[in-house]
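First the structure, in the form of structure tokens, and then the observations on it.
Right after this comes chain A.
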Amino acid sequence: MSQEVLKIEGLSVAVDGKVILDKVDLTINEGEVHVLMGPNGAGKSTLGYSLMGNPKYEILEGKVTFKGEDLLEKSVDKRAKAGLFLSFQSPQEIPGVTLADFIRSGMEAKGERVSLYKFKKNVKSDLELLNMDASYLDRDLNVGFSGGEKKKAEILQLLCLKPALAILDETDSGLDVDAVRTVSAGVEAYKKSHNGALLIITHSTKILEALSVDRTHVLVGGHIAAEGGPELVDEINENGFEKYLNN
Partner candidate 1 sequence: MNMTKDITVNKIPVRTWNHLAMNDADVSGVNISGKAEAKVAFEGVTAARSGVLKDKYDDIKTSAGEELSELLAVSGIKPDIYAFDNRDENAYVKIGFDKGENAGNAHLLGIEAKEGSVITVYVDHSEDEDMSLFQTKLYAAKGSLIRFVQLFHSSDNAVVIDDIGGVCEDGAKIELYQLFISGAEVYAGCKACLAGNDAAFDAGIAYRLAGNQKLDMNYHAVFEGKRGSCDIQAGGALRDKSYKLFRGTIDFVNGCAGSVGAENESVLLIDDTVVNKTIPLILCAEEDVQGAHGASLGRPDEELLFYMQSRGLDRQEALRVLEKAKLDRVIGLMPHAAMREYASCLITEKENEYE
Partner candidate 2 sequence: MAEEKTYVEDIDRNIYDIKDEGQDSFSLDGGLTLDIVKQISEEKHDPEWMREFRIAAYEKYCSIKLPDWGPSLGGLNMNEIISYVRPNTKMSAKWSEVPDYIKNTFERLGIPKAERESLAGVGAQYDSELVYHNVKKEVAEQGVIYTDMESALTGEYADMVKEHFMKLVPVTDHKFAALHGAVWSGGSFVYVPKGVQVSIPLQSYFRLNAPGAGQFEHTLIIVDEGASLHFIEGCSAPKYNVANLHAGCVELFVGKNAKLRYSTIEKKKKNMYNLNTKKVKVEEGGTIEWVTGSFGSHVSCLYPMSILNGRGAHMEYTGITFAGEGQNLDTGLKVVHNAPETTSLTNAKSISKSGGISTFRSEVIITGKAKKSKASVSCESLMIDNISRSDTIPAMDIRTDDADVGHEATIGRISDEAVFYLMSRGLSEEEAKAMIVSGFAENVSKELPLEYAMEMNNLIRLEMVGSIG
């Protein structure tokens, strides 16, 4: 029996006074791959943001344990340091801060000392894997990046920061076939090298091809409407969410 990484119990969340998540339960063990599916507006991204601690999301009730500790009482940076990672759907652009400096700051926040030289050397293989030119490291964080480049930069951060659990919020959306394959290779590398757990929020199955899915959760109207194994992904792809909508 592998160890529990994340345990969500009865989590309810509101945004601007509107309840988005309603008593959600979900448990992820070390190294497991979970998929979270659901129609638009079901609250999938809300779950990601709430776990990461975006102050806009108000926790109404519930408990979240991350590696045995209470996650919800931690500040955002403490959650990151504890090993939680969120790949943003549309990451912020920060002018004047280079991608390299940003990633190094994240690594150093975890207590890792890395010189710029050493960092650039170490990150070379990751860049190759993601089909990214080394010049991206010196560009301002996400500024002028295309949608695909932003997503790749997120995965590069995932590979460098090596979290215990990564939540990928529609990391594959808006990407062409080649880019999905590249991103997927990055995710696979993270999984292999590090036995990291994953919670993948997605609409498509392409990103899942190289991974073996352990559990699938279907989120509808703010609560988990169905759960199952990898077969549930295929079923939903065929039949959609319709049958869960009026439950």
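Candidate entries met the following condition: all candidates are chains of the complex that A comes from, given by their letters.
Throughout what follows, contacts are C-beta pairs under 8 Å (C-beta built on N, C-alpha and C of every residue); 3 or more make two chains touch, one makes a residue touch a chain; residues count from 1.
Because the structure is predicted, anything quoted here is derived from the model rather than measured.
S.K.: Out of the listed chains 1 or 2, which is the one touching chain A within the complex?
M.R.: The answer is candidate 2.
S.K.: Using the touch definition from the top, list the residues of chain A that touch candidate 2 in their complex.
M.R.: Against candidate 2, chain A makes touches at 52-56, 75-77, 79-81, 85-86, 88, 91-92, 94-97, 101-103, 105-106, 109-110, 140-141, 157, 161.
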